[in-house]
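Removed: one protein chain of the complex. Kept in place: all other protein chains.
Now for chain A:
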Amino acid sequence: MEGKGMVDFDAIRAEFPILDQSVYGHPLVYLDSAATAQKPQCVIDAEADFYRHDNAAVHRGAHELAARSTVAFERARASMARLVGACADEGGEEIVVTGGATAGLNLLATAFGNASLGRGGSAAARFALHPGDEIVVSKAEHHSVLLPFQELAARTGATLKWLDLDEEGRIRSDMADEVITERTRVVAVTHVANVTGAITNLAPIVRRAHAVGALVVLDACQSVPHLKVDVHALDVDFAVWSAHKMYGPTGVGFLYGRRELLEALPPANFGGSMVELAWMDRPAQYMAPPAKFEAGTQPVAQVVAAGAAAEWMMAIGMDAIATHEHEVAAELLKLGDVDGVSILGPCENRDRIGTVAFDVDGVHPHDVGQFIDAQGIAIRVGHHCAQPVHRHFGVYASNRASSGVYNSVADAQALVEAVSKVRAFFRV
């Protein structure tokens, strides 16, 4: 692991122009990176520079700009592949551009649905779901995982099952052998839960899923920005994440799929740039992945900027980022020591990231958030698109602080101090 002293995190923070501002007279403390991360200057520049110098349609046209933008687009794909340990070789690409993690999950659910209707032929039979088959998720899932697979189950007659949570809100990996059965075809689970910040113990889930021939879909939205992720080492079949949570632009995300699976999976979106031969009276012949899944004009400038974000993260080092945020997490967890405050999720700084959801007894999250905001500190309040996990804790909503690479221990201390004043202000 790289030594912490090697990286100057104050200098890294200074690369984010948006953080250099006051809110209500206080220096901005941004602790809402699980919702969306801020962007370093190099990412902002990458997008602007692309439009200033290279912009053209990719993978078509023979002019100089078309060539440059195609190279930039494919180079960004390769950067993203390296960030998560996927294959970046030409012809062996395992990274598909999507409109975001939600779009990636819907792409998969739609493609599995198409396979269930017989599309993609016998090669795609492994993705098909039939009545009696099972899809397994967890109770910690973001609605973006739960709903596309709940809908897929409804469309195919499959049954939706789920892994429960323990008292701390961790996914019960020990239930994998019981919940994942011979009828299970798909297991969709989060790598890091967006409310509790808990890192899922994936190994028992992946092992069991593969033992019964099920595919594993990983929601990596909250892990890729904060941890070293190696999709091959994790042995998952598919993974999705969004660029905007990893210091890149909005409107773009990525889908990892094992190459052989991407080759067998039928497409979900149809149109230009994904077809080799199209006829009026014969079935079309689709391109090889990743193009097969990238119908229509892609968000090229955003992909290029996302690639710059990936390179920027790798230059800092994912181990160094994880170590730094681990220290911020330790400070955030001191929220649990504040009178009347309870943490929804693991209280110990182990197998978790710096995403800490908490409840202030007697004060609604919306009021907590307003009070915290008045101190110039941005946190998220509400159900964070994960209602079932809140029901697990018996609450409607919560407050959530989430770290990014630019946060300091002092940021976390400022939050803890502000939270310690909340109950007095609201006279509870």
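Assume a residue touches a chain if its C-beta (ideal position, glycine included) is under 8 Å from a C-beta of that chain, and two chains touch if they have at least 3 such contacts; residues count from 1.
Just so it is clear, contacts and distances are computed from a predicted model.
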(request) Given the choices "Glycosyltransferase family 2 protein", "AraC family transcriptional regulator", "NifU family SUF system FeS assembly protein" or "Nitrile hydratase subunit beta", state the protein name listed in UniProt for the chain not shown. (result) "NifU family SUF system FeS assembly protein"
(request) Can you work out which residue in A:A81, A:V229, A:V381 or A:A412 touches the chain that's missing from view? (result) A:V381
(message) Applying the definition given at the start, please give the residues of chain A touching the unseen chain.
(response) 24-26, 363-367, 370-371, 374-376, 381-383, 387-388, 390-392, 394-397, 421, 424-428
